[in-house]
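First comes the structure, then the notes that go with it.
Yeah, one chain of the complex is gone here, protein chain that is, but the others are all in their spots.
Right after this comes subunit A.
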């Protein structure tokens, strides 16, 4: 479907399973990380990914089934590149039990809520707890309040987000997939926080 970045990367490694060992395959300058997006349905997980990977925004909502797989590589200022292998999971309840399939072995988890929906903020906290219990302990976790363009409908304050993120050792940011606000920043910040392999 004409989208370059998610087209097959023929050079990519041959690692079995959903989990590229430890989620991060490293040589010092080229990192490859598995990233999983979690959150309630309708908070905009797919929109964030599509904005990041393809620079697109489609206001018609398309319910994600199971999980979509996309990848995008970014270059950091220190000339390292990070290839994100992104699992964009479905927010529907029926897939909750299957989430471990996607987050197992992930190096990064991005937990998304909708700033206009307190329920989705609750759901985000459920996912954070779930990851603390079952995710890998050195996982980089980000808490994202999406739909920041809808200021007038805001029901979750910035402070609430910050407080919860701080308490749980997460990185916090508010984004808008619609206006592209903070989308690239989100992934750049994640990249900076990744554990670097010690050059051997």
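By our rule, a contact is a pair of C-beta atoms (placed from the backbone, for glycine too) under 8 Å apart; a residue touches a chain by one contact, two chains touch by 3 or more; residues count from 1.
Convention: contacts and distances are computed from a predicted model.
Protein name for the hidden chain, per its UniProt entry and selected from "GPI transamidase component PIG-T", "Vacuolar fusion protein MON1 homolog", "Glutamyl-tRNA(Gln) amidotransferase subunit C, mitochondrial" or "Translation initiation factor eIF2B subunit beta": "Vacuolar fusion protein MON1 homolog". The chain not shown here is touched by just one of A:50, A:82 or A:186, and that residue is A:50.
Residue-level contact of subunit A with the missing chain is found at 1, 3, 6, 8, 10, 14-20, 41, 46, 50, 62-70, 88, 90, 92-95, 98, 101.
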